[in-house]
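For this depiction, one protein chain was excluded, whereas all remaining protein chains were kept in their positions.
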Amino acid sequence: MKWKPKDLLDLDNLTTEEIEHILQTAKPMREILSRPIKKLPTLRGKSVVLLFYESSTRTRTSFESAAKILGADTTNFTVAQSSITKGESLLDTAKTIQAMNVDLVVVRHSSSGAADFLADTLKASVINGGDGQHAHPTQALLDLFTIQERIGDIKGKKVVIVGDIIHSRVARSNAIGLQKMGADVTLVGPPTLLPTEMSYLGIKLSHDLDKELPGADVVMALRLQLERQQSGLFPSIREYSKLYGLSVDRIKKTGKQTIVMHPGPMNRGVEIASDLADSVQSVIEKQVTNGVAIRMALIYLLIGGGTGNVVD
Amino acid sequence: MLWIKNVTVIDPGQGVSGVNDVLVQKDKIVEVGPSFKAKEVLVKLGVTDINEVNQIDGDGKYLFPGLIDVHVHLREPGQEDKEDIASGSRAAIRGGFTSIMAMANTFPIVDQRAVVEFIKLQARRAGMARVYPISAVTKGFKGQELVEMMDIKDGGAVGFSDDGKGIQNAEIMRLALEYVKLTGCPIISHCEDEALASKGVMRRGRTSARLGLPGIPASSESVMVARDILLAAETGGKLHIAHVSTKESVEMIRWAKGKGIDLSAEVNPHHLIFTDEDITLTDTSYKVNPPLPSREDQEALLEGIIDGTIDMLATDHAPHTWEEKARPFQEAPFGINGLETSLAAVWQKLVQSGKLTPEKLVECWSLNPAQRFGIEGGTLKPGSLADMVLFDPLYKEEISTEAMESKSGNTPFLKKELQGFPVITWVEGRMLMKNRKII
Partner (left out) sequence: MEGTPKNKIMDKDGIRRAVSRISHEIVEKNKGTKDLILIGIRTRGVPLAERIREKILEIEDINLPLGLLDITLYRDDLSTIGVQPVVHETKVPFSIEGKTVILIDDVLFTGRTVRAALDALIDLGRPQKIQLAVLVDRGHRELPIRADYVGKNVPTSSKEIISVCLEEIDNNEEVILLEKSKENNSI
């Protein structure tokens, strides 16, 4: 195969082969994470800018660790510390970054399309660290990796994603990635958070979690933005939790040793009960570790070698 | 003195549609008729030497009454970096528009007679397309107090609109429709329920869901169209619905016309040419309000034009600077630059494909606007102002900011070739554009 992508913006423009190559490359990265000395010379002299317009300590830290373990230098451009708050446009910020000759920009932004915009503007590689409600491809890849690690081949596995689907970039990217890998995906949520237009994905939409659980190999809860209650999207946290909250008891309905995922940060007792989050079925901490491995793989693939033939 | 020969005259105002000669003396049309002889022309124009008459061969070309665009944003006063009255009215001439109606969302807002008169003065200084100011309905676009409609009308405004913003308070809209009767002008309604539109940036649907862009539901427009129709019916005020973009709106307007309610409606060319499916995250020139419709809506809009439910085409020319549009899709301003591309785009996409006749185009873009807003033009009847467009259906041009007269280049047609352009534009008998260049 050939490795062509300059950027990672979403999973819809990656081939299944490319996704598999990323997951494959994350395996040796995962091994490196378990070493006492987690430092490689691979990307010595390469620079990575972390451009975060939304505060997200976990994602930023994950990217930062990944880049540093591979030996790259990282620079943080975060909201509180730079001209972002002085109203400089993303375009000018991009041009500034360009002028610093960086190799890779990881961008997190509250506007859908911000990563695509940067990729269009910059010569450097761009990784989408989450843009608006559009995409969060590294989260989806780390989820795929975690599923593969725990239950093997994704093909034919039943995956239920439950929560605030319409506002979730995690749900979108995961739905696309899981579909490409051959999983049988069902999206579940109340009609206000899972409106009919989500049918564009061509997968099953359901409002009834209990009906969808039987047979599920993986159940993924999404973070519920509690302020959405004030906008009238759901009547109360109590009712949401009753209808769509995951718990040890509820997950028994799958009839399987189902694995439970959550992209974090969790609202314990809302979308997921503590008993389940801390149970053996939960892979939530694994997701975090695997996040670093996946991001190492991506950084290596985008700026580690050429964009030509993949050679063994 | 002007003699245009063998040109296909399209003038639904007098039921003319075919190859004719057209005679113009000073600023007026003298006659439209089948191939005149030189001797006849001398007599009709009252001259002795044929060399005094400028003769133009119109073979293979069309002659339209000058197009009238009832919906443009000229940005002056206040945002002259995007456009000003001079550049906008030059762009109009280059696009085949001899009269344009300028919306009130400038800085300051057009809510006093002084601003209306300023706009008219600037337009006169520019000496290009005639510019008719539209005044705000409410002071400062706040949706609370009505403007001094009579004084402003006396200053030269031909309609009232808070375009750019919908009037949210139904009672204010009702009062406006009542009071506007004093002026005889229409209220032009920008139909948008702000709570429904919320932070949306494109039509809500499968594409917005896919792109993860906040959606504006079709109902955001349609509920306001329904409200305004009922208020117009109740008050008897004259209503014009701006930029109709949903099938429900079309259906309700059709119903209202059946009931004899005094209303008219316009559609923007971009709503007839693009759909929400054309939107990509990186091309903000497709970001427009009301947002690009679904395919179903688009079909209903065209049907509305054909059956007369929709009266007019209007560009909603909304220039924005490159910097403003060079932002992520969610952050860029709404608006498409339309004056210099719309006629070609409509010709190529709708007339050439047989969806729209040239007669319908002229009716919607010249005759109906003149009649509805009571302004001059709209026809080539003898005695009318010689506002005319010579249109070459074969002329091809690649759209470029260098060639454009507008200060802004926010059009999805940039760097694309279109076919069918005006090659001469006359206002009141004066040739202002020839071979795609302002004279």
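Going in written order, the chains are labelled A and B, and every chain counts its residues from 1.
Everything below uses one rule, namely that a residue touches a chain if its C-beta (ideal position, glycine included) is under 8 Å from a C-beta of that chain, and two chains touch if they have at least 3 such contacts.
Computed from a prediction, not measured in an experiment: that's the story for all the values here.
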Among shown chains, those touching the left-out chain: A
Touch with the omitted chain, as defined above, among A:E17, A:E31, A:D249 or A:E285: A:E31
Candidates A:L70, A:I203 or A:A277 - the one touching the absent chain: A:L70
Absent chain, residues of chain A that touch it: 2-3, 21, 24-25, 27-29, 31-32, 35-37, 39-43, 45-46, 70, 297, 300-301, 304-312
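Heads up, the rule we're going with is that only the chains that are shown with their structure count from here on.
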Of chain B, residues touching chain A in the complex: 204-215, 281-282, 323, 326-331
Sites on chain A touched by chain B in the complex: 89-91, 109, 111-114, 116-117, 120, 131-135, 166, 169, 172, 195, 197-201
